[in-house]
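Every protein chain of the complex appears in place save one, which is left out.
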Amino acid sequence: MEPAEIVQHSGGVIGVSWLMIVLPLVGAAVLLLGGRRTDRWGHFLGVAMSLASFVVAVLVFFELLGLGADQRRRLVELYDFLPAGTLDVKMGLLLDPLSISFALLITGVGSLIHIYSIGYMAHDPDRRRFFAYLNLFIAAMLLLVLADNYLGLYVGWEGVGLASYLLIGFWQHKPSAAAAAKKAFIVNRVGDMGLALGIFVIFTTFGTVAFGPVFAHASQASQGTLTLIGLALLLGACGKSAQLPLQSWLLDAMEGPTPVSALIHAATMVTAGVYLVVRSGAIFEGAPTAQLVVTIVGVATLLAGAIIGTAKDDIKKALAGSTMSQIGYMMLAAGLGPVGYAFAIAHLIAHGFFKASMFLGAGSVMHAMNDEVDMRKYGGLASVMKITWITFGLGYLAIIGFPLLSGYWTKDGIIETAMHHNPILGWLAVIGAGITGFYMSRLFFMTFHGRPRWDKDAHPHESPAVMTWPLIILSVGSVFGGAFLITGNRFMLFLSPAVGRPAELPSFAPFSVTGLVTLALVAVGVVYAWLRYGRSEVPAVAPRGSLLTVFARRDLYGDALNEALFMRPGQWLTRLAVFFDNRGVDGLVNGLAALIGGTSGRLRRVQTGFVRSYALSIFFGAALLVGAWFVVGNL
Amino acid sequence: MTTHYLVLSALLFAIGAVGVLVRRNAIVVFMCVELMLNACNLAFVTFARQHGNLQGQIIAFFVMIVAAAEVVVGLAIIVTIFRTRRSASVDDVNLLKY
Partner (left out) sequence: MPWLSILMGVPVVGALAVSAVPKGNDRLAKQLTLAVSLIVLALTLVMAFQFDPSGRRDQFSEIYNWIPSFGVHYAVAVDGIALVLIALAVVLVPIVVLASWNDADRPEAKRSVKTYFALILVLEAMMIGVFAATDIFLFYVFFEAMLIPMYFMIGSYGGAQRSYAAVKFLLYSLFGGLLMLVAVIALYSIAGKGTFLQPELIGVIKDPTTQKWLFLGFFIAFAVKAPLWPFHTWLPDAAAQAPAGAAVLLVGVLDKVGTYGMLRFCLELFPDAAKFFTPLVIALSVIGIVYGAVVAIGQTDMKRLIAYTSISHFGFITMGVFAMTADAGSGATLYMVNHGFSTGALFLLAGFLINRRGSQYIADYGGVQKVAPVLAGTFLVAGLSSLSLPGLSTFVSEFLVLIGTYERYVVPSIIALSGMVLAAVYILWMYQRMMTGPTPEKIKTMPDLNLREKIVVAPLLALLIGFGFFPKPLLDVINPAVHQTLTSVHVTPFTPAIPATAEKKGAGQ
């Protein structure tokens, strides 16, 4: 089935859907411009704006549901954003099942994390600024998913990059945080180059950057052009979603406060790449090569992320590796065409719940353990932090694909589709699932089970209610979300007006070979992790480990590679260029000046001060003139 | 007829020019300059007569006036220099150099 027509809309809640973006933006502006005056109530304003945005999203969602399925793509025109000679961009919002799914996730999970942050950041003197940035992020992210054209998407795209930069570097006094923030922004900019290039090609091909006309005419473009656009957009997606080869920033990004890691670097922003690929489905479907590359990138990242996750002792970095890996699954699904889109987005939403729940759980643990992140100093926390343990546990079971929990449905859908599409991709995804079972269990057992290995001054305690309630709500989502979305292809049908759907709906087979093998591999991973980290003693200092462990611990040498390939040559180039500019270009100019100065210094010696020699030179000059006149006159 | 006057004018000019180049005494140099100016005047007047118009004569008047002004300024400078340096040789006043 083809996607539905985009219909102009006015009136109703959809007509004012721009409020979703404007409300948090106003919140951010008030908090940033208000300064210290707003310190006392700033966090409440932040939460209120985020919740208000969520309410609007819910109302829009129900209004969309009230329309017929083929009427659910509404375009709300806002204003003439960029009227140039040929390029004329009208800013508008596209409300369709795809964008509203994202909007609900962003504002819903976002609001929960806002609430959680009230408790988590309670002792930070800059809490107001934190909420301002969070609100800014919500606004930018909503613009990203709601814009009806690539330029609006790009504005939101870099906007979330800015918010991510500000929040990773929130504790600016820590040099590592400032460096990580800068790294995230710069690596993202490399991806943004790709996105910008994609937009250039789209514009020069179609003469517009609005989604509607571009997708309607995509089939007329040559396959080469579409492949070029697809690959360029994929580069952008890789940057934002931390996919290979632009993955290196995500692990460093864990320097930010934990709610940030949960919201931006797990649940929402990093999934923007998946959104971009799914949204541009019409382009990718005309470019099989680009689709293939998307799936390859997805599989490579899902394995790389999983391998990194197995070796990290820092709880947040282990979770970050897992995020990479799970987004790899989504990317893989997004590269599989309309069948995969629904699974990709369903997994994205489920992941939003369970990963946010686990990150916030990790934050709760850190909160209890004096901001300690090394899992080797945890252990046995299950007894002192009951709520955190249970909610984290549910998230953990969801991500490894424990039957009937969220991840089971969504991930299995991806694996089955991939298997159907290309068995190699499918089996690699299955292996990834097995590794997931291992590293998540390792993380869970090291943190909550085994004997306590706490520091002397650690007095773990359960977090306050303002922090635990969001955990509880999120874990409910991670338990039931997947089943709700996948059974009866509910989500696929809902999404189909936006992205289309295959003629034949996939049916869920609970006891397929693939599914059973996956479960078996996951079980092996869990048991092995229990033997290594649950039952036996965990050494307080990390053992040296095998070559593979070191390889994983060093992020698969991604940073080393970047350093060797880009940073060091870049530094040399910079030094060379500065030297060349000072000595070469400027040296030439100054040399010319010195030459003229020196020459005139010598020439002025001719001025002896003797009047009669001047008279003689005048005489010769006159003679020369007369002589020249004779010569010329005779010609 | 004209040629004779012009030859005389050229001779006077040459004598003046050589005088300027070879003599050291500022007063003599000055007189040689005057000689050159007046040689020019002679040529002007000669041409005026040959062409039968007044332009050459008028220019000769201009030259005389300029020469008079120049003499005033020049002599004043020479006298001042003589007072301070006790010398009228042009080779002794070479401070204005480089």
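When the chains are written out, they are named A and B in that same order, and each has its own residue count from 1.
The rule is simple: contacts are C-beta pairs under 8 Å (C-beta built on N, C-alpha and C of every residue); 3 or more make two chains touch, one makes a residue touch a chain.
Keep in mind that what you see is a predicted model, and the values were worked out from it rather than measured.
Although it is left out of the displayed model, the omitted chain contacts the following shown chains in the full complex: A.
When you scan A:Gly15, A:Pro213 or A:Pro245 for touch with the missing chain, the hit is A:Pro213. Of the listed residues A:Val76, A:Leu142, A:Ile199 or A:Met446, the one in contact with the hidden chain in the full complex is A:Ile199.
From the set A:His173, A:Lys456 or A:Arg605, the residue in touch with the chain omitted from the display is A:His173, counting the whole complex. Touching residues on chain A toward the chain that is not drawn are 32, 35, 79-87, 151, 154-155, 157-159, 162, 165, 169, 172-175, 177-179, 181-182, 185-186, 189-190, 192-193, 196-197, 199-201, 203-208, 213-214, 216-217, 220-221, 225, 570, 573-575, 577-578, 581, 585-586, 589, 593.
One rule holds for everything that comes next: only the chains that are shown with their structure count from here on.
Those residues of chain A that touch chain B in the complex are listed here as 604-605, 607-612, 615-616, 619.
Taken together, the chain B residues at the contact with chain A in this complex read 17, 20-22, 24, 29, 90-91, 93-98.
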